[in-house]
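First up is the structure itself, then whatever we jot down about it.
Yeah, one chain of the complex is gone here, protein chain that is, but the others are all in their spots.
The letters A and B name the chains in turn, as written, and every chain counts its residues from 1.
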Amino acid sequence: MFNNRLHMVKKLDNAQKSTQLEKNEVKIGLEIHVQLTALNTKLFCGCTADYRGREPNSFVCPVCLGLPGSLPVLNKRAVDLAMMVAIALNSQISPRMIFYRKNYFYVDMPKNFQISQYDKAGGIPLSIGGWVDFEVNGAVKRVRIIRLQLEEDPARLFYQGTIDSSPYTLVDYNRAGISLLEIVTEPEIKSADEARLFLQKLRSIIEHLGVSNGALQGSMRCDANISLHGGKRVEIKNISSFLEVKRALQYEIIRQKQLLRRKSTVEQETRHWDADRRITISLRTKETESDYRYFPEPDLVPVEISKTWINEIQSKLPELPDARKARLVKEFDIPEYDAGVLTSSKALADFFEECCHLYPDAKKISNWIMTDLTRYLKELGIEISEAKIKPEHFIDMLKLIDEGEISGKIAKKVLNEIVRTGESPREIIQKENLIKISDKAKILKIIDKVFEEFPKAVQDAKTDQNAINYLVGQVMNKTKGKADPGITNKLIRKKLAEHPTA
Amino acid sequence: MIKVTKNPTISKKQVEHVAWLARIELTEDEKEAFTKQLNEILDYFKKIDEIDTSNIKPTFHVLDLVNVLRDDKIEPSLSKEDALKNAPQKEDSFIKAPKIL
Partner (left out) sequence: MVNYNELTCHELKEKIDNQEVSSEEVINSIFDRIDKIESKIHAYISLFRDSALQDAKVIDSQIKKGETVGRLSGIPIAIKDVMCTKGKFTTCGSRILENYIPPFDATVVERVKKEDAIIIGKTNMDEFAMGSSTENSAFGYSSNPWELNRVTGGSSGGSAAALAADETILALGSDTGGSVRCPASFCSVVGLKPTYGLVSRYGLVAYANSLEQIGPMTKDVTDCALLLSIINGNDHCDSTSAPFQNKSYMNALVSDVKDFTLGIPKEFFGEGTEKAVEKGVWDAIHKFEDLGANYNEISMPHIAYSIPTYYLIAMSEASSNLARFDGVRYGFRAEKSEADWDEVFGITRQKGFGAEVKRRIILGTFALSAGYYDKYYLKALKIRTLIKNDFEKALSKHSALITPTMPTTPFKIGEKIENPLSMYMGDIDTVPINLAGVPAISIPCGFVNNLPIGMQIIGRFFDEETILRIAYTYEQNTPFHNEKPNL
């Protein structure tokens, strides 16, 4: 009977656990907007697509400003680049695609409708379906894509203070009309961290294709749809970089969990991510159901995408991250894990390969990149493409270690400097006098000093290995790490052996 | 006298909702007048239900044009002055719009 009861308790326990899992289940779907920054011009007009850092409203025309009487004309190369992404994401390209008007009013809209695409009511977007495979905790996870579509970017808004306190809105239309590729995923992402890893893989794919530069501000943005068990679906907008996604999702998951715990309702709504204050704010002041009144854009004609066109694009497709990973393993004989980390960013993989052309030990390069280089970049809050370090300098540093000019420990310092300043390692070690001391006579002099200062340690050292390390450490202190540790160790032992007991 | 009113095709509430979708803040008089007029018009438009179009494709464009595309070549933009000239309110080089919240 006891056994039965125990069995029942166990069963209940497990049952509770599984409902708890369901209760905590998070469903996240992402709507990613990628600017096709490789284009010269906007999606529907000939204004330059290079709008960053320009004076506001200095690169607009009747079309992107939405002046009455203006008409859109589609950029062919935008279709080419979008097709490349569709192919890379295993998405089925539509043989005939149409543009639709998405009608809604907002301050950033030049026409109060967006020329976009739709996948219902006869709408045909660029491509349907697809997937992205990426690694989560050592296992491969697949997130499916619903569709890819082309659309125009709205204008940029600026506020005096924050969005909810600004007495007016400042609008810059330089960005209005920029080509966006929208990628919509199924709600198959389960956590903020998964979202981050998914986006990292997606960005690597897109950068390997050469269609967009993720390092440019605002070039890859994200809206997230997130629902927790027991609550309605909330849309989070204005996540302006992939880095912000994890923060925004983490905040929102906590906010919703708290509401649900208090038995409050999580409304279906749209919320705005404020990156400065790191909170989401509700945007809708009244109960609204979005009615975009989609209908086909009458000022544009359909685009028929032939098999020939698709083949042309496919044949010129650059190497994608997964293929590159396999090649790096084969070509440079590095572990799969290393290759995975290196290809998580195109710039990083490029850096690695350039280094490999200058130096034979790929594993050594990989180790240094994955550990110290990555750490220093993170500390500075920059990506490798923004850092001043060049492959030649990186390799010079490795060579200096090989030649015995500097120790491994000093090299780490040097690397940090190179990343920050872009100076060559030789310049740095000259400047800061970091050259390794290998001169035995010099080291002996310092050892003598240390033996004088730490007699107890010297005594201990005769029997205790740790004490020897302590003495080596003191020599390193005095030489600011420049003394060759191997030589120092040998000389200390020799001295100890020569003078057994005082 | 009992006035028999048939079910309107579009109610006043619907007119209000649609006017909001179109961001036109109708006056009370307009709401009344438009509801009446729009019902008259829509009642006449009911005519279209007489035809069976179950096997007919819609005509979005009368010409069968496809693939009208342009090269990715930069064209001159408007000068900043021209871009801002008609804006009722501006600040520095920005166009000034009403507040969001």
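FYI, a contact is a pair of C-beta atoms (placed from the backbone, for glycine too) under 8 Å apart; a residue touches a chain by one contact, two chains touch by 3 or more.
What you are looking at is a predicted structure, and each value in this text was computed from that prediction instead of being measured.
**Q** May I ask you to list the residues on chain A that touch the chain which is not drawn?
**A** Contacting residues on chain A, toward the hidden partner: 62, 65-74, 101, 103, 105-107, 110-113, 121, 169, 171, 173, 289, 291, 293, 295, 298-301.
**Q** Name every residue on chain B in touch with the hidden partner chain.
**A** Considering the whole complex, chain B reaches the absent chain at 10, 14-15, 18-27, 30, 34, 37-38, 40-42, 44-45, 47-51, 53, 56-63, 65, 68, 70, 78, 82-83, 85-89, 95, 97-101.
Assume only the chains that are shown with their structure count from here on.
**Q** Report, in whole Å, the distance between the mean C-alpha point of chain A and the mean C-alpha point of chain B.
**A** Once rounded, the distance between the two centres reads 41 Å.
**Q** Help me check something: in the complex, which residues belonging to chain B touch chain A?
**A** My answer: residues 21, 23, 58, 60-61, 65-75, 77-80, 83-84, 89, 91-101.
**Q** Mind pulling up the chain A residues that touch chain B in the complex?
**A** 39-41, 45-48, 55-62, 65, 73-79, 96, 105, 107, 112, 122, 157-159, 163-164, 166-173, 283, 285, 291, 293, 296, 298, 300-304
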